[in-house]
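Note that one protein chain of the assembly has been removed; the remaining protein chains are unaltered in position.
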Amino acid sequence: MAVEQPDMKISIGSLRLKNPVMTASGTFGYGEEYASLVNLNLLGAIIVKGISLLPRKGNPPTRIAETACGMLNAIGLENVGLERFLSEKLPFLQDISTPLIVNILGDTVEDYQQLAKRLNEEEKVAALEVNISCPNVKQGGVAFGTDPHMAHAVTKGVRQHFKRPVIVKLSPNVTDIAEIALAVEEAGADAVSLINTVLGMAIDIDSGKPKLANIFGGLSGPAIKPIALRMVWQVAENVSIPIIGIGGIATPEDAIEFLLAGASAIQVGTTNFINPKATEEIIHGMGTYLREHNIASIRDLIGRARHT
Amino acid sequence: MAVEQPDMKISIGSLRLKNPVMTASGTFGYGEEYASLVNLNLLGAIIVKGISLLPRKGNPPTRIAETACGMLNAIGLENVGLERFLSEKLPFLQDISTPLIVNILGDTVEDYQQLAKRLNEEEKVAALEVNISCPNVKQGGVAFGTDPHMAHAVTKGVRQHFKRPVIVKLSPNVTDIAEIALAVEEAGADAVSLINTVLGMAIDIDSGKPKLANIFGGLSGPAIKPIALRMVWQVAENVSIPIIGIGGIATPEDAIEFLLAGASAIQVGTTNFINPKATEEIIHGMGTYLREHNIASIRDLIGRARHT
Amino acid sequence: MPALQQKAEIIRSEKLTDDICRFTVQAPDIAADSRPGQFVMVRAAEGMDPLLRRPFSIHQVRDGGLLQILLKVIGKGTQALSKMQVGQHMDILGPLGRGFTYNSKHHHYLVGGGIGIAPLLFLAKQILKKNEPSTINVLLGARAKDEICTLVDDFAGMGLEVKVCTEDGSLGKQGLVTDLMAPLPDENPAMVYTCGPYPMLRAVVGVCRDKNWACQVSLETIMACGLAACLGCAVLRADMNGYVHVCKDGPVFNADDVAWL
Partner (left out) sequence: MPALQQKAEIIRSEKLTDDICRFTVQAPDIAADSRPGQFVMVRAAEGMDPLLRRPFSIHQVRDGGLLQILLKVIGKGTQALSKMQVGQHMDILGPLGRGFTYNSKHHHYLVGGGIGIAPLLFLAKQILKKNEPSTINVLLGARAKDEICTLVDDFAGMGLEVKVCTEDGSLGKQGLVTDLMAPLPDENPAMVYTCGPYPMLRAVVGVCRDKNWACQVSLETIMACGLAACLGCAVLRADMNGYVHVCKDGPVFNADDVAWL
C-alpha cells in the first residue's frame, strides 16, 4: 500500500508545525526579505534575526569571509532592537500563516527575562529561540552556552516569563554538548536547537591581518554539517525533549540525515544565501523521500539511525 | 634589496628543520608509500602513522566518508605496533635525510612512557608527537586531550623518558584549547601541534544507518581550516612554546595563514590524498611568497597577524 | 522590484581582454525590472566550493529580455564564471539594491574606473531617454588601453563625449580619472555618478566637494546574500554612528551619507 500523501507534521512542545523546515536566525532577515523568492506560507516556521532589548550596531566591517564549503560571519548581532522589531517587522509577519519564532539574545539573565516577558504578550510569537551561544560578541566574557550553570540560569529566566514553547539554541564550541543540553532541559526548555556557528577565523595573507575586523567569526555552511550531525546524535542520546538540527543543511538529503540522527525538525541557514528557494525544495524533497520509501509520517524518521 | 634565497629554516625546541612543512600523522603512511611521488628529502619533517605498543587492528569498515570539502575517518588507530615499526618501517626511513617524528598513542600513561623509553634509544627518531586526542577509539572513555590534568600527566610521562623534543598534539573537541595547551607546556612539552580531527558523523539515508561502522569519525580537510586557524591563534596568545599548525592545509597560501596566526611550522594531512605532491608545492610556494614580499626569513612570518 | 531567481541562458560571451569578459544572458523577468546601478548575485559553481554567490552590476539591459554583466577575473569565483559557455545557464538573483537616481535638472558626469565602468553604460542609456547627449560627460580611467577600449566605443556610439585616461598612457591622457575632473568647468547644478576602486572613489568625492558638485557613489563590499538578510555588507555611516548596508541601502549612496576612511 503506497503512501501518497505523507504526513509532514511535527511538534515542538505544544507547537504544531505543518512540516519540520524552519529558517535559521540571522540568515532570513525578518522574513520579508525573502517574500518574493519563497512562499513563506509553506514553511514550517520562520525564525527571525536575533533580537536584543536595545538596538545593536554590530561589528565593524569586514564582517564575512568565505571558506572552503563554508563562510565566517562576525555580524556582531546587529539588530533593530525589541521595540522597532515590534513596530516595524512584526506587522508583516502577522499576515503570514506560518508560525513565527523569535530568536533572542542578551548580556544578562535579566535582559533575556525582559525580552521573554514582552514577547509573551505578542500572540503571533509562537515560540522563543534563546541564543545562548553567539561567539561574536566580546562583551560579558564567556558565552552563556559554554557553561551548564549559566545555560540553566538563562533558560530558567526565560521559562518563567514566556508561556509558549522555549527553544534553547546551543553552542558547538564546547567539550560536551550533551551536558549543556541536559542542563537546559532540566531548566524547563521545551526543545533545543543546534548548532550555532563554530568559532573560526581566516587571515588575508596580502595584508597579513585577520580577514574579519572582529578577528574571530562563526563558521557556517556545508563544512560544519558533520559536526552538527554528531552533536544532534549526542544530544539525542541524552535528552528527551525535541531537537532541532541546524548546520550546513542544503538539500532534502541533508535534512533527512538530521532527522535520522534524532532531530524532530531542522533549520536552513547559510543555504538561504546561495539558494533562496532551498527551504521549499527541502520540504518538497522530504515528501518525495517519504513516498519513495513508503513511510507514512515524517515522525517515523526521527532518530531511526540510532535504533537500527 | 631583493631577497633572493629566503631562509626557510625553523626550530621546534632543539630540532632544526630545513623548512616548516611536515606530513601529518596517518596521512602519509610510513613515508615509503609516497616515495615515488614526493622527494622525501625535501620535506621539513616526516611524521608517521601513530604507533602503539602492540599492533592494533583498527575499526571495522566502513572507515571513511566524504563530506563537503572534508572527510571523516574512523580508522581506529590501526597500526603495526612498536616492534614491527622498528623492524619493518624504520630501516627505510633511516636512509632519508629528513628528520623523522614518531606519533605515539596509548591507553594509559604507562603505555606512552614505554613507547617514549624505547623510541628514545633510536637516534633516527628526532622527536615524538604525542597523540592525546584521537576521537576514534572507544576504550578508556574520555580522551586524554579533553582534560588538562590528564593531558599534563601524559606529557610529563613522555617527557621523563624521551630526551629529544616532545610535541603534544591537541584535540579540537574542547571548550578551551588554550587551557590544555598551557597544561602540556607546563608539563614540559617542547611544542604543541594542532588540530587533530574534529568529531563528526554522516548518515546514509538509503540504509538509514551511520556511514561509519564506528558511528563517529574525525573530520579533516579544508572544511576545518578556519577552526584550526582560530585555535592556533588562541594557543599562540597563551603559550610560548612553538606551535605546529594542522588542519585543511592544501596550498602555500593556507600554510602562510597558519604562520601568520602564530604557528612555527605546519603539517599537511588530508591533502596528501588528493594532491600527493602538495608538500613539495607548499615548500616551493612559501619560498615564492617570501621573495615576492621581500621577507628574508620564514621566521619573520610567525605570529605576524597578531602583532599588526 | 522584488528580487527573482532565474537560470539564465548565456546567449553571448565576449572576451574584451585576457581577464575581462561580457556575458549576455536571457533573463527577461530580472531585466524588465532593472535600473542602472542595481546588481545581481550570480552563483559561481554548481558544487559548494566556492560557496557564495558573487555580486555584479547590471551592465546593460537589452531588448528581448537580455541582461549583460561585465566581469573581471579576480579569484576563483570569477575564474569559474569566466569559463562559462554560450548555451550554459547562469543562476542569477536580482535585480538587487538601490540604483542611481537621476533627473533633468543636472549636468551629468559619469566617472568610472576599471571594471567600475560596468554600471555606467546602462545609466547613460537611461539618462539619454530624457536628456540630450550634451548634458552628459563620460570620464573613464583604467590601467591600460585594452581594459576599456571596447567600452569607450560603446559610450561614443551613443553620441557621448568620452574623456579617457590610463595609468600607462596607452589610451588618452596618462594619469588618474580625477586628473580629468580637475580642469572641468564648474557647471552647476551637476551630479557626479561614480564607480570604481575605493581610492578612486574617495578622490572623486574629494574633487566633488571642492567643486560643490553632488555625487553618487557605487560601493563594493563582500556580500553573502545581497538581500538585506545577512547584514554582512555593512559600511560605516557618515556620522560614524552605525552602519548602512550596501546591498539594501546601496550599492549607490549619496557620497555624503557614508564615511570616507
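Note that the chains are named A, B and C in the order they appear, and that numbering of residues resets to 1 at the start of each chain.
As a convention for this text, contacts are C-beta pairs under 8 Å (C-beta built on N, C-alpha and C of every residue); 3 or more make two chains touch, one makes a residue touch a chain.
From a predicted model like this one, the values you see are computed outputs, not experimental measurements.
Engineer: As a test of the contact rule: which chains in view would the missing one touch?
Structural biologist: A, B, C
Engineer: Looking at the full complex, which residue from C:G37, C:P50 or C:G112 touches the chain that isn't shown here?
Structural biologist: C:P50
Engineer: Of B:G29, B:G208 or B:G285, which one is in contact with the hidden chain?
Structural biologist: From the options B:G29, B:G208 or B:G285, the contact with the absent chain belongs to B:G29.
Engineer: Considering the whole complex rather than only what is displayed, give the residues of subunit C touching the chain that is not shown.
Structural biologist: Interface with the chain not displayed, on the subunit C side: 45, 47-50, 76.
Engineer: Using the document's contact rule, name the residues of subunit A that touch the chain not shown here.
Structural biologist: 68-69, 222
Engineer: Touching residues of subunit B against the unshown chain: what are they?
Structural biologist: Where subunit B meets the chain not shown: residues 26-29, 33-37, 49, 57-71, 73, 75, 78, 221-222, 250, 270, 272-277.
Heads up, the rule we're going with is that only the chains that are shown with their structure count from here on.
Engineer: I'd like the most central chain, judged by C-alpha centroids against the all-protein C-alpha centroid.
Structural biologist: Central chain is A.
Engineer: Please tell me the distance, in whole Å, between the geometric centres of subunit B and subunit C computed from their C-alpha atoms.
Structural biologist: One centre to the other, that is 47 Å.
Engineer: What whole-Å value do you get for the distance between subunit A and subunit B if each is reduced to the mean of its CA atoms?
Structural biologist: Taking the mean C-alpha position of each chain, the two centres sit 34 Å apart.
Engineer: If you look at subunit A, which of its residues touch at least two other chains?
Structural biologist: Only 67-70, 221-222 qualify.
Engineer: At least two other chains touched by the same residue of subunit C: list those residues.
Structural biologist: Only 48-49 qualify.
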